[in-house]
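What follows is a single structure, written as structure tokens, with notes after it.
With one protein chain removed, the remaining protein chains of the complex are shown where they sit.
Up next is chain A:
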Amino acid sequence: MTTSVNWELKREVEDFLYREAHILDEHRLEDWLDLFTEDAEYLVPLREYVQGDVAPAGHPVIKDDKQMLTVRVRKDATGYSHVETPVSMTCHLISNVVVDEGPEPDEVEVLSAFTVRQARKLRDEAWWAGRRRDRLRRVDGGWKIARREVHLDATVLPRGIAIFF
């Protein structure tokens, strides 16, 4: 049974998510990493259409801990990461935010929907849409992401993933 939180708390969480979106779109990826707890998980499950009684997917598309997220960010900082040379322009639109109480007293569960447009070079682009399920944890008076699940609405990715959601 989920219990929604009070209005002020919801505003606070929304503000956190919007600020995070701006950090991503300003390509401040080291600052973005700081928004995650040290034990954070970042998951992108495989979306597929299955019928009848079959085994679940053997592996998600992405299953990162904070170190792997750091690897992804630092890879782009090497200067040799072609897929982000030049860096993509992104616009993260976040909406449909619902905030519920989390499993721990200092945590909340947050559902949101997103649309991300990625534009590169002259005309290369991708549209990404889906929903996120975040677990945010109160740390030193602010919020951090302890767990993020990104449900991309695509069974075939429109391009390789080299941006963050």
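The definition used in the following text is that contacts are C-beta pairs under 8 Å (C-beta built on N, C-alpha and C of every residue); 3 or more make two chains touch, one makes a residue touch a chain; residues count from 1.
Throughout what follows, contacts and distances are computed from a predicted model.
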Which of "ABC transporter domain-containing protein", "Hydrolase TatD", "Carbon-monoxide dehydrogenase medium subunit" or "Ring hydroxylating alpha subunit (Catalytic domain)" matches, in UniProt, the chain that is not displayed: "Ring hydroxylating alpha subunit (Catalytic domain)"
Chain A, residues in touch with the chain not shown (by the definition above): 44, 46, 48-63, 65, 67-68, 70-72, 74-76, 78-83, 85, 121-122, 124, 155-162
